[in-house]
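Structure provided below as structure tokens; questions to follow.
Omission of a single protein chain aside, the complex is shown with its protein chains in their original locations.
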Amino acid sequence: MNDPVIVEDIRPLIALLAPWAGMIGIIWAGEKRANLREMFTFIAASVQAAVVLSLVPIILSGAVVEFHIWQIFSHVPMLLRVDGPGLLFACVASVLWIATTLYAVGYMRGLHEHAQTRFYSFFALSLSATMGVAFSANLLTIYFFYEMLSVSTFPLVTHMQDKQARTGGRTYLGYLLFTSLCLLLPALSWCYVWLDGGNMTMDFMADVGKVGHFGETTQIVLLFLFTFGFAKAGLMPAHSWLPGAMVAPTPVSALLHAVAVVKVGVFCVYRVYADVFGPEVLAKMGGEEWAMVIASATIIISSLIALSQDNLKRRLAFSTIGQLGYIVLGAAIATDRGQGGAVLHIAMHACGKITLFFCAGAIFVASGKKYVSELRGIGRKMPLTMGAFMIGSLSVIGLPPLGGFISKWYLALGALDRDAMWVVVVLLISSLLNVFYLLPVAVTAFFRTPETEKDSSLKEAPWPCVVPLLLTAFGCFLLFFWSDTLLQMVGLQP
Amino acid sequence: MFEDGSIFNQLLVERLNYFIYVVLLLIGLWAMIAKNNLIKKLIGMSIFQTAIILFYVSIGVKEGATIPIYLPEHDPHGSHAQLDSNQTELLSHGAKVLEASAVPNYTNPLPHVLMLTAIVVGVATLGLALSVCLRIYRGYGTVEEDELLEKLEREDSRKSGGSNKRRPRRRTPANKGGPAGQSKRGQTTEKTKSDKPTPRRRQASKSRTKTNGPAKEQAKSSNRENDKPKPVKRRRPARKPKEDKS
Amino acid sequence: MKKAAFILVLCIGLLLAWAAKDFPSWGDPQSPASSSPVASHFIANTGVDTEVPNMVTAVLADYRGFDTMFETVVVFIAGLAVFSILRGGPKNRTRDREFVVDFEPDLIVTNTVRLIVPVIQIFALYVLAHGHVSPGGGFQGGVAMGASFILIALSWDLKTALARFPIERCFTVAALGIVIYAGIGLLSLFLGGEFLDYAHLAKIFPVSPEMARYHAMLGVEIGVGFTVTAIMFALYASLSTDGRMRDGL
Partner (left out) sequence: MSDSIVWIVLFPLFGAVACALGGAMSKKICYPVSVLSMLATVWVSVDTLFQAIESPVHEVSYILGGWSLDLFPRGVGIEFRADLLGALIALVVTGVGLIVALYSKVPVQRETPGKEPMYYGLFLLQISGLAGIALTGDAFNLYVLIEVAALTGYGLIALGTNRAAAATFNYIILGTIGASFYLLGVGYLYLKTGTLNMVGIREVIEAHGLFDSPAMQVAFVLVLLGILIKMAFFPFHAWLPNAYCHAPTTTSCLLAPLVTKVMIYVMIRMVLTVFGVEFSFESTWWTEFLPWLVVVAIVCAAVMALAQREIKRMLAYLIVAEVGYMVGGVWIYNYYGLIGSVFHIISDACMTLCLFLGAGIILEKCKTTHFNGLRGLFAKMPLTMIGFFIGGFSIIGLPPTCGFFSKWYLITGGMVSERWEYMITLMFSTMVMVVLFFRLIERIHLAVDESGNNLGKGHGDLGLTKQQTRFDEAPLSMLIPLLLAASVVLLVGVYNQEVVNQIEVFLQPFNLPTGVKYE
């Protein structure tokens, strides 16, 4: 981005505050007036999505939207800036929030969950934090919203309030807060003092590549601190919070652990690689090799683990870890097409994976089944759900005409740009592994005969559960056909 | 840095006062830290503060100088103040600035003033500390630190409902007179039971350490018989022998 | 524990001894403390500034009057704290009886005291009022005055003393003393000077600024005397009766 037009606009802030307003409404409505409460959630989600989408044309016209909230330090403002990747991420998150809300209504009511007010309000909070991350313009701002997300999702993860919830919550917070407070904070204050010595704006646009002034080791150390500091990216070995956090209700797993939280992590990593280090510094510092290696290792290992998981949600979780590996890999490739592919993959994978999670949840609501081995023949009872599952898994595997194909394609191209053949090989192998651990689910569901016919009462989940997953499955196709717009956003097409 | 000969020479010959104050200070400090009886700690505190006062006062000492009060020849209202009879105080301001030659005749008043403050603070602290001691004694029937700590620990463990990590739950019933820990609690329980006799003895003894005069005076007078007993006042033979000891 | 304490104390002692070799020798007129401009200003100009022959009093009540005000406040605090810490103990008669004194006031003692108490009090007033020209001042006078009441309590019993100086009145008087002190300072503040700048009192009293300081110091000392007297007696009364205010010791 060489000095684009900057537009002062309050819309980013509105997108940020809409969930807060929604939360106030939600709490005011309370458990007594459930419908009113969920209506507030819908309103907040739609307002947010509308505002975010209304920003698209501005960005496509090559401008950048900024909003200055307040001055954190004498040099570092709390600055919101909307650029292509950020907006893409924001669009995905806010649009999928609507779907998730609809789904959550079905799910929570279907299971008669408790404390739904708390659930919806913290859900809104975490979405606000996600918007903040997507729109932040410097390291400190992004850090603020990153921490806000960690804390505001804790009540969602520990929603069940029992022993498992405690274990899951502990792993979750333990990993996230430890990394962010002990690895990220030093890196940040290092940048604060020494990045661009003196004028301490840790700005993404102004300070790209200023890290280049540091010594070799310093750069490596900073890269390390940032990469693992944003542990939400789920790079191995800092990944185990993600399966742990699967104790949460499925809507939470779906949105937060397929879309918001993990994608925030990889988005932060992308920001660091693309806008703090910058492709050329990254390319010449030689530190990105091992970043790529770690990412590839994460991809392969997590796929292998996923093969061995029988619990459907855990399998999906490990598949998520692998897919995040793609994005980090793309960001680390440090070529335009590679990093563009990474951002694209945020969207594509989000759409595919949320479909899968929705399906898992729908199956659980309808039949109470959690394990892949229990799903024999369930496809005949719930054809819509399992059909959507099929589509989702194909998209994640990356077959045309589904969204997943595009991003993987650009990742491969990016890898070829810097003729790193082995990366392409890794991509191929992992796609193969995806096939192995995702397709069997659908296959079992459709073609294996159930061992007993006793659960003949089994039928589709209630419609609020089914509609969203059909929508998102359909979205996978749309993303493939509308990919030009996305490519424009990430600057891969004029 | 310093070898013994020189330092002792300097200390004992020309800086004896500093040496003395250091010794006093150490005595006080030692008493405050290491003594077991709270009252003895307070005595140490007084010694400690006195040592500091001695130090300050010895700062003010000046060779060949008198106390900081103007001699008649320098007194603003003294001989040299030309204050003739019909002049009222309204106009009279006869004082002159002391000529530099006269200044060495007077010691520096500042340390004395400072120490007046320090003394008052010391008195206040002592009074406060004594009242706290009385309060402790009222609550726990002892002014010995180790016994006090023992009782405090027990009280804390009882209060925190036993589920305190540092103290297993079992001990709470034991404190209520179970077989366990009986040996340790032997004398303390009987002390808390027979709270009446002990406080009086300690009370008297403490008050003696506190204000020596009154205790003695009263000791003398409390020995004499009085033959018309008042309704309110009641003789306490238990008191006599102990007072005789004093 | 004791060993550690001993070593600690020893280390501190060595430290202080080591420092002592750097001190000016005893009574050296050239020592910084004695030859500093502040000290020589006190000695040379006290008369001119305040007309007070006794430099200690001048420094105490005027130059460093703020210190002294808080000194008085410290005494007041001690009284308040002791009284409120000790009062309101467990109310059982047996405990109370332990503090009952079971003897008649002795004839000789009481009569002697009857004779000397007035003398003590007169002397206390003298010490207080004469603090400007001779050793003395508010604290000394106040302590002597308080001692006279304590003597009454010792020779008769506390009830007799409290009948002459009730404990509530003690605190009223003590607070009054502080009001007098701070009030004089405040008056000079309102008259356009700084706080405790007595010289400005000359605007309302027919004296020269220096004599204003002179007399204001007397007033201040009186305030101090009030507080110290009251609190000394209150301390004795509270401590000797474990806060019960029955006849004590």
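By written order: A, B and C. Residues from 1 in each chain.
As a convention for this text, a residue touches a chain if its C-beta (ideal position, glycine included) is under 8 Å from a C-beta of that chain, and two chains touch if they have at least 3 such contacts.
Only a predicted model underlies this, so the values are computations on that prediction, with no experimental measurement involved.
**Q** For the unseen chain, which displayed partners does it touch in the full complex?
**A** A, B, C
**Q** Touching the left-out chain: which of C:Leu15, C:Val119, C:Ala163 or C:Ile204?
**A** Checking the options C:Leu15, C:Val119, C:Ala163 or C:Ile204, the one contacting the hidden chain is C:Leu15.
**Q** Touching the left-out chain: which of C:Phe23, C:Trp156, C:Tyr214 or C:Phe233?
**A** Candidates C:Phe23, C:Trp156, C:Tyr214 or C:Phe233; residue touching the omitted chain: C:Phe23.
**Q** Give me the subunit B residues in contact with the hidden chain, please.
**A** 25, 29, 32, 38, 41, 45, 48-49, 52, 55-56, 59, 110-111, 114, 117-118, 121, 124-125, 128-129, 131-133, 135-136, 138-140, 148, 152, 155, 160-161, 163-166
**Q** On subunit A, what residues meet the omitted chain?
**A** The list for subunit A reads 70-74, 112-115, 143-144, 147-148, 151, 154-155, 158-163, 165-166, 169-170, 173, 177-178, 181-182, 185-186, 189-190, 192-194, 196-198, 213.
**Q** Considering the entire assembly, which residues of subunit C contact the chain that has been omitted?
**A** 15-16, 18-19, 21-24, 31-39, 41-42, 62-67, 70-71, 73-74, 76-78, 80-81, 83-85, 87-88, 168, 171-172, 174-176, 178-179, 182, 186, 188-189, 193-200
The rule we apply is simple: only the chains that are shown with their structure count from here on.
**Q** Could you draw the chains as nodes, link the ones that touch, and say if you get a line, ring, star, complete or other?
**A** Contact pattern: none of line, ring, star or complete.
**Q** Report back the single chain whose CA centre is most distant from the CA centre of subunit C.
**A** A
**Q** What whole-Å value do you get for the distance between subunit A and subunit C if each is reduced to the mean of its CA atoms?
**A** About 74 Å separates the centre of subunit A from that of subunit C.
**Q** Would you kindly tell me how far, in whole Å, the mean C-alpha position of subunit C lies from that of subunit B?
**A** Chain centroid spacing, subunit B to subunit C, equals 16 Å.
**Q** Based only on mean CA positions, could you tell me how far subunit A sits from subunit B in angstrom?
**A** Computed value for the inter-centroid distance: 70 Å.
**Q** Mind pulling the residue numbers of subunit A that touch at least two other chains?
**A** Within subunit A, no residue contacts more than one other chain.
**Q** Show which residues of subunit C lie in contact with subunit B when the two form their complex.
**A** Touching subunit B from subunit C are residues 1-2, 5-6, 8-10, 12-13, 16-18, 20-21, 23, 25-29, 31, 33-34, 38-40, 42-48, 51-56, 58-60, 64, 67-68, 71, 74-75, 77-78, 81-82, 85-86, 89-90, 94-95, 97-106, 109, 133-135, 139, 150, 153-155, 206-208, 210-211, 235-236, 238-240, 242-243, 247, 249.
**Q** Enumerate the contact residues on subunit B facing subunit C in the complex.
**A** Counting only subunit B, the residues touching subunit C are 1-2, 6-7, 10-11, 14-19, 22-23, 25-26, 29-30, 33-34, 58-65, 67-70, 74-78, 89-93, 95-98, 100, 102-104, 106-113, 116-117, 120-121, 123-125, 127-128, 130-132, 134-135, 138, 196, 199-200, 203-204, 207, 210-211, 213-215, 217-218, 221-222, 224, 226, 232-236, 239.
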